[in-house]
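Entry: chain A
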Amino acid sequence: MSLDHDPTEADLAAEGADLRQFVTFTVGDGLYGVPIGHVREIRHWTPVTALPNQPAHTKGVLNLRGTIVPVHDVRAMFGATPRDPDENDVIVIVWVGTRAVGILTDAVSDIISVPETQIKPVPVAQAGTGAANGLVTCDQGMVALLDLNTLFRGTDDDA
Partner candidate 1 sequence: MSRVLAVDDTRALLMLLSDCLADAGHEVVEATDGVEALEQLRLHKPDIVITDLNMPRMNGLDFIEAARREPEGRGLPMLLLTSETAQALKDRAKAVKATGWLEKPLDPARVLTLVDQLT
Partner candidate 2 sequence: MSDSDDEDFTALFFDEARELLEALQEHLNALADGDTDPEVVNAAFRAVHSVKGGAAAFGYEGLAGFAHGFETVMDALRNGELDPAEAGVVEVLQRAGDRMHALVEAAAAGRDAPADDAGLAADLAALTTPAAPKAATAAPSPQNSAANTPEAEVLCRVTPGPSFTESGHDMLRLIRAARRVGLKDVHVDGALPPLDQVDPTDCRLSWDLSFRPPGGPTALEEFFAVYGHTAQIEILPSLPGPPRADTPPDTERPDQSPVARETGDKYLRVELSRIDRLVNLVGEMLITQAANTAAIETAETASAASAQTVDVLSRQLRELQETVMAIRAQPVKSVFRRMPRLVRDLSQKLGKPARLELGGEQTEVDATVIEELAEPLTHMIRNAMDHGLEDPATREAAGKPATGEIRLSAEHRGERVVITVADDGAGVDRERVLAHAVSRGLVGADEHLNPEDIDLLIFRPGFSTSDTVSDVSGRGVGMDVVKKKILAMGGRCTFSSTPGAGTVFQITLPLTLAVMDGMTVAVDDQRYVLPLSSVVEALRLTADDGRALPDGTQVLERRGTYMRMFDLRGAMGLPRGDRAPPLAVVVETEAAGPVAVTVDQVIGQRQIVLKSLEANYGRIEGIAGATILGDGQVALILDIPGLMEAQAAPPRQELMH
C-alpha cells in the first residue's frame, strides 16, 4: 500500500475543511496517529540492516526504492522493551522535515478525519513527554497524535 500524498498539499486541503486526517496505528496497547500528509508509505516488515552500536529503539535501515531509511521502534522510545518484529508487523514511513523515517508498528488501523477543535491538548504528565502533541477520541478509543519532529529530532544537525 502506498500513500502518495504531498505533505503540504494534504495538510492544506485538510485545513481548508477544518478537518484533519490522521493515519492511526497500534503499537502494543496504544493507538497512535500521524498526519496523513506526513505518511510517505506503508509497507510490511522486511529484515533491516543493523547499524553498529545503534540505540535500542533503532532497528536498522532498509532500502526504500534506493534510499536508505532508518526504522525505529516507538515501543522502545516510550520506554517499553523492544521486541523482535515479524512479517505481520507494519512499517509506517513518515516525513520528518525532509527526512524519511520508518516507524515500526503492530498494525495500521484506520484513517480518521478529525475537526481541528476536537484535538485535545496532552496532559503534562503524559508518558513519553513531548512525543505526542494532541489527543483525539475515535471509535477505537484514544489516539495519541505523535509529534514527529520532537520524536525524531535530527541526528545530523550537528555535522
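On the choice of candidates, all candidates are chains of the complex that A comes from, given by their letters.
By definition in this document, a contact is a pair of C-beta atoms (placed from the backbone, for glycine too) under 8 Å apart; a residue touches a chain by one contact, two chains touch by 3 or more; residues count from 1.
Keep in mind that what you see is a predicted model, and the values were worked out from it rather than measured.
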Please find, within this complex, the candidate from 1 or 2 that touches chain A. 2
Name, in rising order, each residue of chain A that touches candidate 2 in their complex. 47-55, 58, 60-63, 66-70, 72, 99-101, 152-156, 158-159
